[in-house]
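FYI, not all chains are in this one, though none of them got moved.
Chain naming follows the written order as A, B and C, and within any one chain the residues start at number 1.
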Amino acid sequence: MSDTPLLDELENGPWPSFVTDMKEAAEKKPAARDLMRQLELSYKERVGHWKHGGIVGVKGYGGGVIGRYSDQPAEFPNVAEFHTFRVNQPSGWFYTTKVLRQLCDVWDKHGSGLTNFHGATGDIILLGAPTSELQPTFDELSSIGFDLGGSGSDLRTPSACVGPARCEYACIDTLDICNDITRTYQEQLHRPQFPYKFKIKVSGCPNDCVAAIARSDLSIIGTWKSHIRIDAEAVKQYAGSSLDIQTEVVDLCPTHCMKYDAVAKTLAIDDAECNRCMHCINLMPKALRPGVERGATLLVGAKAPIVQGALLSWVLVPFMKMEPPYTELKALIEKIFDWWDENAKMRERLGELIKREGMGDFLRAVGLKPVPQMIMRPRANPYFFWRDGEVK
Amino acid sequence: MGVYKWDDKQIEVDEDGFIQEPDQWSEELAKALAKSEEEIADLTPEHWKVVNYLRNYYKQFGVAPMIRKLCKETGFELKYIYQLFPSGPAKGACKIAGLPKPTGCV
Amino acid sequence: MAARTDFGPPDFHSMLPPVIQKNYGQWKYHERVKPGLLKHVSESGDELYTVRVGSERLLSTDHVREICDLAEKYCGGYLRFTSRHNLEFLVSDSKQVEPLIADLKGRGYPVGGTGAAITNIVHTQGWIHCHTPATDASGVVKAVMDDLFEYFGAWKLPAYCRISLACCLNMCGAVHCSDIAILGIHRKPPHVNHDVVRAKCEIPNVVAACPTGAIRPDPPNKSLTVNEEKCMYCGNCYTMCPGMPLADAEGDGVSIWVGGKVSSARTPPRMSRLAIPFLPNNPPRWPEVTDAVKNIVETWAKHAHKHERMGEWIERIGWDRFFELTNIPFTEQHIDDYTLATETFRSTPAFRW
């Protein structure tokens, strides 16, 4: 009889089963086998079986490996030490099968044979190796061209949506920006030096397919300034399709800036009123396209709820041109790093620090002027400050 | 849990090799750890500067200092600290300095 | 010899299939051919087909190799993963599309997840690798996706419905802006182990970590005390200090949150809000959770307008009506009492009976 009856149950059902993957790995790898057995115990007892924390790593780096030890090492000796690697993915998660196979070979040699494609931040996760295998694994990874991602109080592995590689909406070269930033800030990525983690994510348009606005301290989101390009012919085609342009597109435009003439089958947009929400373009991609003057909106501050409640990023720079070598962007990033690093408390994310110190202080520190696009609405409380010299 | 042995002595350490009772730290222990964990044959005055700063800060505040502070106060760039302690300030220097395993920034 | 360091990730350019290299930044439009199949057309006229495949994320190396086999057979050896852990096969030869799909289906790979479907559940480690979970990740995801499978491969929903899971309040799944979020929670205060606290913890950091100020230092004992009245079991103290475990078979479980979104389409991004404060951990199938999620999905699907995301629907009908339609009991826990609470109160006599 199986010693993982609870897990076995999860091999049933149409969705691909992680249990099947674990069993596959377990055939070759005692660590994978013990991992399954320990997980079965967790399913039985309804609690996890890993000890707290763990600081392990490779020489020269402060992050990139998450230490983990079983709390039942006698029972599950092959996962007594079970550390994971965060391996920096190529921008946009594109792979040749060649490099994937190389990765698999390295991992079969040193680790559990189990992976995550990918971690929530974007890294390739190589799940579980003993301490003694860490440095050898890294040495081999490096020889096949893979470097580690971030962990701890450092810059975390940046990520980007598929962008210009496959998406017609991309207003910026998400992949190149991600790649360039990652390379520029290798030091900050690999050697924790900040008050806490810092995340950067890049989406090509306001659809935000990497959820940058929800989970990156700096969110770079593509947008445009000039008018939405309308292909009148394509509008006519949509008019003949199952799409109801009036109710599905025009009526749902949040700024009510669209007009559809059902008789002439023509669409007009008052671009001055459009807020570039993407809805109409999403519904009529053949007929509507973002404008040609393109760049990014930069937003700051997102994070998960620990400690003071979750935050969504908010606008810092309404529009910035995005062309290599991204000098303006990098100058700003460095000012942000500096101010944050100088002022934050331990484990205080950028958004929390701005919240504590006020946007005013932050803007002055990074050299930006306040503009109404930064806010949804002005303050409702009368508790505002005047700076030196403003009042005589 | 485990035991770290050096010369004829031994001391309890956790899985990551951090000592469990900060009070039992000694310079000899530091030297031994430096050798076995970081391949540092001899702790130079610069190593000691970092180690002593960490110990003093911890004694005063009960926590390890943030990295920016460590660099500012020792005058060393982070990159240089990694040259001194290849595993870095937390896994390398704090361990040798006998601090609890840092959860924070170092 | 020390390894080479700081060379960065592989250059993505070398990972792009030729059709993308050629048409990079030149895509003109796309079509959603059918669930799981996208067609992108370039200014140059070139076409690229994408077949999206659901993935368990936790892959064995052998499984990865099987995927490579497929990509080599149909896609010239190129593939990608998505921001929600799915797999995408990038097919430049239109004639390979249907054979690929057939092959995938034959091997049990689910094709779908595009358009108004339920795509993969962004999730985290759970009991597989993390030290702070209040529930498992992969198991719950498997159970929920099995239960909602019909919505992965077909377009039966009014709009996107993005489900995410995080196994503790750290929210590594960044679930806080999901149409439906499944979130592991503890319900008991940390059980302080003073010996461990003394030996291993930076007490000032632990005290500072508590969002509600429930932790006070206890200098005589070189330890700390927890005011259990003030503790809301966030687990942040445990993250900082092994002497404060709070995992507990009865205390731990799952909460359900709804109505978040990330895109700015139509309405701005918004956070998910509490729908169900607690459901028990009931492995391996978490039936209370799968039922709850399905109920919410189907109630929404039944009542929402076309293109109306969960949160847009709820804000239109009102949260009072949401609780009524879903038959979810309203409790004290739903009423915010944290820092922004007053912003969530109903400051108007205008509501529905």
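Quick note on the criterion: a contact is a pair of C-beta atoms (placed from the backbone, for glycine too) under 8 Å apart; a residue touches a chain by one contact, two chains touch by 3 or more.
From a predicted model like this one, the values you see are computed outputs, not experimental measurements.
The complete set of protein chains in this file's complex follows the formula A x2, B x2, C x2, whereas only one of each kind is placed.
Throughout what follows, only the chains that are shown with their structure count from here on.
A count of C-beta contacts for the chain pairs A-B and A-C puts A-C on top.
Distance between chain B and chain C, defined via averaged C-alpha coordinates, is recorded as 39 Å. If you average the CA atoms of chain A and of chain B, the two centres end up 34 Å from each other.
A straight line joining the Cα centres of chain A and chain C is 13 Å long.
Counting partner chains per residue, chain A has residues 51, 53, 59-61, 187, 346-347 touching two or more of them. Touching two or more other chains at once are residues 63, 86, 101-104 of chain B. The touching residues of chain C, when paired with chain B in their complex, are 2, 199-205, 239-241. Residues of chain B that touch chain A in their complex: 15-16, 18, 63, 66-68, 71, 78-79, 82, 86-91, 101-106.
Note for the complex: chain B touches chain C at residues 14, 20-21, 61-64, 86, 100-104.
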